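Shown here: the complex without one of its protein chains, the others still in place.
And then chain A:
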Amino acid sequence: MRGEASVIDQIKDFASWFFVSGDPLIYGADVAIALTTAAIIFVLSYFGKWGWLWREWLTTVDHKRVGIMYIIAALLMLFRGGVDALMMRTQLVFPDMKFLSPEHYNEVFTTHGVIMILFMAMPLMFGLFNIAVPLQLGARDVAFPFLNSLSFWLFFFGAMLFNMSFVIGGSPNGGWLSYPPLSELTGSPGVGEDFYIWGIQVSGIGSLMTGINFIVTIVKMRAPGMTWSRVPIFTWSVLSSCIAIIVAFPVLTVTLALLFLDRFLGAHFFTMDGGGNAMMYVNLIWMWGHPEVYIVVLPAFGIYSEVVATFSKKRLFGYGSMVFAMLSISIMAYFTWLHHFFTMGSGANVNIFFAISTMIIAIPTGVKIFNWLFTMFRGRISFTTPMMWTLAFIPCFVVGGMTGVMLSVAPADFQFHNSYFLIAHFHQVLIGGVAFGYFAGLYYWWPKMFGFKLNETIGKWAFWIWNIGFYVCFMPQYVVGLDGMTRRINSYGWDTGWWAMNFTSTIGGFLMGIGFLFQVWQIAHSIKFMEKDTTGDPWGARTLEWSIPSPAPLYNFATTPLVTDRDDWWEEKERIAAGKMPKEKPKLEPIHMPKNSPIPFIQSICWFTVGFGLVFHWLWIAIPGFVGIALTLLAHSFNYDTDYYIPVDEIRQTEAKAGRGV
């Protein structure tokens, strides 16, 4: 029986290496994952919803549903990234607290950064793209609905792969950008960095395709009459963001691929030996990484512009300068990457160039701030939740932007870099600029997605708790940062005198967490109690998406709108109010729609399989994954039956149900 025992031993050895163990937090996560999975399976089976889930959601190519799935996934990731943040703040409360070991702390700050930028901000942004852009353009869908679904599932399975590292194999711990040589095999021999590489790689390919998709959609699918000077400003912001995506993301793809070749095949791109150049990685990753922050903030600027105009009941001030500012930011974003490593010995002239270009990019941003202020000037402002977030954004972003300009002064940066001053700065622009904007967008377009508004009272509670929490959390960090507190360290001794500030900061962090809980409550409460919006235009808004019923029907517009003005829907309402005839609508015609497809879902699982196999160097898993990708590509290429027509009768019925005569 010795043989038997040794097999069991082998299995035990394997399991103790494969499954992360030894930490109560991990066991808690294991239990939570098992319970959640069981609950999902039970609920779907009990209510007989598997077929519904498959037909209506997993295989859907409808941009509105893809958008909703993006948003749900992003909010879940916001929860996880937030828990990571609170774990760090908890560890920092008392210097002697052994809540997180240094190794665990490294993993937590790494996953916090990656998740918040790549698996929270990006999908939330793509969700809003999907909800709003085709509707603003008067289009029936995005240019490539199939590709759109594929983009979503690639993001989703990439994110799953990354998140899995927490309980299987071990999390990455090399920081959110994984600088070599720390991320090389010599520095990180475990599988965490490979999870990082493949989780981001798979979802990054999805992001790249979304960039292409929305550029084509915006350039080619605008409703008749929508000239460039009549394109809604959010759509302009999406276009400028997508231009940055298609230029930046291929660089990320290459960078991650090269790092993987180093780790997997023993190449010498970034190694310390064999002639590798670690500094090249830092250049490459920031050539993607700096445009990335503009990629996520530009659509937020678009949202603020829509919200400010709608709730001031005024046309946006300085439309042309706004468009120009956004496009110039998307280009200038490429001339600032080096400010992330002023201190690494690039030489004075290089530093000067990038210091100046970083300062210059503040100018278009300043222009926009004034545009928003002038839009509000003498407007009839209503203080709804989207407007509140917009108002809170302005001072927050101004302060965050100015500390950014302080950091862009190369000699001063030699003092600030890697300190909590920097941490406070980028959280201020990313939370105050990006997260606030996406919240505003989420509240603003929520009725268009689901047909009811979110509860405003709870929303305002969430707003105030979030905002107070924000300042309580990050203002002390500027102070300790200037006092020399550096980042990425899990404990600061009592003798440093930073305890009170750290304690305050942690309270702020938890306040933001409570704000998030209020938002969850707000959604749950609203689902149960809110009244259905029958107007399709609950805010009295300005652009085309509000001219159709909420939630938008499958085909969006029963007849393609003919655009004659900027803010076309607002002008139309004004015309009708002035007693003029509404614009004549063309006769109903059958509508051309794409068919659902299971291929994006299946192909993304294959990508997941490839990633998982390569993380563990198990080719017997990776190769079937590659074969699956090839087969699904071929299956899609050979499928010529990809679309259908909705007959006129069906359109008439759907519109009548939404209370619209056609």
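In this section, contacts are C-beta pairs under 8 Å (C-beta built on N, C-alpha and C of every residue); 3 or more make two chains touch, one makes a residue touch a chain; residues count from 1.
Keep in mind that, in the parts below, contacts and distances are computed from a predicted model.
S.K.: Looking at what's absent rather than what's present, what does UniProt name the missing chain, "Cytochrome bo(3) ubiquinol oxidase subunit 3", "Ferredoxin reductase", "Putative anthranilate 1,2-dioxygenase, large subunit" or "ABC transporter substrate-binding protein"?
M.R.: "Cytochrome bo(3) ubiquinol oxidase subunit 3"
S.K.: Consider the whole complex, including the chain that is not shown, and state which of A:Thr59, A:Asn277, A:Thr504 or A:Thr564 touches that chain.
M.R.: Of the candidates A:Thr59, A:Asn277, A:Thr504 or A:Thr564, A:Asn277 is in touch with the missing chain.
S.K.: Kindly state which of the options A:Trp176, A:Tyr196, A:Phe234 or A:Phe269 is in contact with the chain not pictured.
M.R.: With A:Trp176, A:Tyr196, A:Phe234 or A:Phe269 as choices, the missing chain is touched by A:Phe269.
S.K.: Among A:Leu76, A:Leu261 or A:Met530, exactly one should touch the missing chain; which is it?
M.R.: That would be A:Leu261, which touches the missing chain.
S.K.: Kindly state which of the options A:Ile246, A:Leu482 or A:Leu554 is in contact with the chain not pictured.
M.R.: In the full complex, the listed residue that touches the missing chain is A:Ile246.
S.K.: Provide the residue numbers of chain A that touch the chain removed from this figure.
M.R.: Residue positions of chain A that touch the missing chain: 143-144, 208, 211-213, 215-216, 219-221, 246-247, 249-251, 253-255, 257-258, 261-262, 265-269, 271, 273-277, 280, 284, 589-592, 630, 634, 637-638, 640, 644-645, 647.
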